[in-house]
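Notes follow the structure.
Complex shown without one protein chain; remaining protein chains in place.
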Amino acid sequence: MDKLAAVDVVNIIAEFSKVIIANRDYLNELDGKLGDADFGTSICAGCCAVEKIIPELGSTKTGFALGKTGTTLVKSMGGASGPLFGTIFMKAGKALGETTEVGVQELANMFAASLSGVKTLGKSDVGDKTLIDALAPASIALEAAAANNSSLQVALANASAAAAQGVEDTKNLVANRGRAHYVGERALGHQDAGATAIQMLFKVFADYVN
Amino acid sequence: MDKLAAVDVVNIIAEFSKVIIANRDYLNELDGKLGDADFGTSICAGCCAVEKIIPELGSTKTGFALGKTGTTLVKSMGGASGPLFGTIFMKAGKALGETTEVGVQELANMFAASLSGVKTLGKSDVGDKTLIDALAPASIALEAAAANNSSLQVALANASAAAAQGVEDTKNLVANRGRAHYVGERALGHQDAGATAIQMLFKVFADYVN
Amino acid sequence: MKKIINAPDHVLQDMLTGMVAAHPDYVRKLPDYNCLVNRLSPIAGKVGIISGGGSGHEPAHAGFIGKGMLDAACIGNVFSSPTPDHFLEAAKAADSGAGVLMVIKNYSGDLMNSQMAEEMAEFEDVKVARVIVDDDVAVKNSTYTTGRRGIAGTIFVHKIAGAMAARGADLAEVKRVAEKTVANVRSMGMALTPCIVPIAGKANFHLADDEVEIGMGIHGEPGINRCKITTADEITSVLLEKIITDLPFAKGDEVAVLVNGLGATPLMELYIVNKKVSEICAERGIKIYRTYVGEYMTALEMAGASISLLRLDGELKSLLDAPADSIAFKQF
Partner (left out) sequence: MKKIINAPDHVLQDMLTGMVAAHPDYVRKLPDYNCLVNRLSPIAGKVGIISGGGSGHEPAHAGFIGKGMLDAACIGNVFSSPTPDHFLEAAKAADSGAGVLMVIKNYSGDLMNSQMAEEMAEFEDVKVARVIVDDDVAVKNSTYTTGRRGIAGTIFVHKIAGAMAARGADLAEVKRVAEKTVANVRSMGMALTPCIVPIAGKANFHLADDEVEIGMGIHGEPGINRCKITTADEITSVLLEKIITDLPFAKGDEVAVLVNGLGATPLMELYIVNKKVSEICAERGIKIYRTYVGEYMTALEMAGASISLLRLDGELKSLLDAPADSIAFKQF
């Protein structure tokens, strides 16, 4: 597989939803260490809403399903993560627009857009012990893969590995600001829930092309 | 001792206050079985107020100290027992009035007045598992003693014994109405707190004349 | 016992001080008496309305002092009746010469102390009448009562009598509508947790983690039965069934509803109860004219709620509709 078609994007969205729903309690548990233990419930509500609209996602434009998934997440999640995950998909969709095929360069473009959208909305950055700490390294890995003309498989494998490492790194972060700040040293050893969901997203992408 | 003078009445009131104050926790505990465990606190507050006015109780009229004690109890106790114990002393005082000496007949008169006052105010009667179950038999004992021309010592010993028996009898009562009604069978085995205080009053009288 | 207090035997005085400090435009305190008095009272020609009882039921009763409701309230220690002199002084402060109605809940202590005050008032040339509220349909007798307890339905008596007095009616008329209110109001409560009287320092009963007490009184007196907690809908149905069949409230009746929190119950839960109340009334053809949801007659930090229904006629409706501007009950 060289490029993802719109239908592949829909399949990936469907698979991501399945994975998230299966990990609801785990994500709640992770959020419980640094926050209010509702991230799993919240993103699960979002993914359930997404599952319901999967039949409506058919289109030749790859951006369509992503954008629609984003607005669905925004409308169904609430909390802090709703706008953030919504933005990730909405910005990704907007970056792809009417494109009918997604290659490595497109993947790099779309997640760069997602990353910048999240940073702006969340007023946060790398090192704040948030989902950005998984999204940023994955995005960088994709840009490197695009520069190196890597295959889709290699690009997504690298991105997934980078996201996984990013999640691992959140364990060692004591944030200077934001929600993880107040727990201070107590946050050490715990990985961020939102970052974990991002890693799951990249793993679904990587597994799909294999 | 044949008759009680006004000063004896004051001494008895003072002694009664002492006894009650010493039995605060015990009376609370008894009330706790059938009510809200505040009777000791309540009557103790009354007796503390009475102790403060003891110096003002000097008079040749035996009714004066009793009446003043009654109004003091009413003003300082609150709850259900305040008006009742206040009435006991107020009615007793009123029955004696300007009398300078209290013999058996006077004792019978004063507690008959107390009893009828309590029944009217409390809308209660013998068998309701209240202080009436101590006051009524004591009052009857005094009337019998008066009819038999018994001595003060015998009359008060009988009254005290009758009150004690009355308290004992409250253990076996399941009231048909009033505050002990709702606890029903659960009230069995527990003596009434108010009746216990009445018994203490008669015991103080009996001990004083010995 | 975990409370924001200074000392168990200071709670009444500290609270009174805090209330006057918060609402100097509504109330003043009588020196030497645990009585709060409407800043405007006595109001010339108006019958005075006073209420009294133990504290621990806030905002009842002093919180209902204000235009169109109470002229004064006398407040006892926690869950303990004030003594007659406090009732008397409250009555005197409320009296403009037109007489005073005492609103008393049916508890032995309140009854006896207020009755003594009524007798004392004669000597002070204050015309006093009393109305005894006994709206709780749960049990016939209870810890402090012979007959039914007076609970949250008392608020309606304050409102109706207050409005009638504000209209300039005489004492007999004010008493008449107060008694009419008592005759038409029925209530019942339930509790999830006990409360702690500060001076006692510990709860006087225990409820298991999954138990509720149906018919609980506002001092923690036992109710009808203790059962496993079920849904809000079921609990509401049980309470309302008992209330409706008692009067009985019938199809076509118009009612005012009061969903009252006992202290620790979130307003969210009271509204959830009210949802079911409105559904049951609709099913039964009972028309809801007005609804009040909130904390009106509490039992310290007890978790639980009571429901009151007041059957209305034209007169009661217009009195209920009248504006009121008290500390805790305001209506434009």
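Should a chain be cited, it is by its letter among A, B and C, assigned in written order, with residues numbered from 1 in that chain.
Assume a contact is a pair of C-beta atoms (placed from the backbone, for glycine too) under 8 Å apart; a residue touches a chain by one contact, two chains touch by 3 or more.
Bear in mind that the values here come from a model prediction, so they are computed numbers and not experimental data.
**Q** Given the contact rule set out at the top, which of the displayed chains would the hidden chain touch in the full complex?
**A** A, C
**Q** Touching the absent chain in the whole complex: find that residue among C:Asp14, C:Glu122, C:Glu241 or C:Glu315.
**A** C:Asp14
**Q** Can you tell me which of C:Val273, C:Ile286 or C:Leu310 touches the chain that was removed from the display?
**A** C:Val273
**Q** Pick out which of A:Thr41, A:Ser116 or A:Gln153 touches the chain that's been left out of the picture.
**A** A:Thr41
**Q** Which parts of subunit A face the unshown chain closely enough to count as touching?
**A** Residue positions of subunit A that touch the missing chain: 32, 35-38, 41-42, 74-84, 86, 121-124, 177-179, 181-182.
**Q** Give me the subunit C residues in contact with the hidden chain, please.
**A** 2-7, 11, 14-19, 21-23, 55-56, 58-59, 63, 192-193, 209-210, 212, 229, 231-233, 235, 257, 259, 263-275, 277-278, 288, 291-295, 298, 300-301, 303-305, 325, 328, 330-332
Keep this in mind: only the chains that are shown with their structure count from here on.
**Q** How are the chains arranged in terms of who touches whom: line, ring, star, complete or other?
**A** Graph shape here is other: it fits none of the named patterns.
**Q** Can you compute the centre-to-centre distance for subunit B and subunit C, using the mean CA position of each chain? Integer Å is fine.
**A** Going by mean C-alpha positions, subunit B sits 33 Å from subunit C.
**Q** Using mean CA coordinates as chain centres, what's the gap between subunit A and subunit C in Å?
**A** Each chain's C-alpha centroid was found; their separation is 56 Å.
**Q** Can you list the subunit B residues in contact with two or more other chains?
**A** Where subunit B is concerned, no single residue meets two or more other chains.
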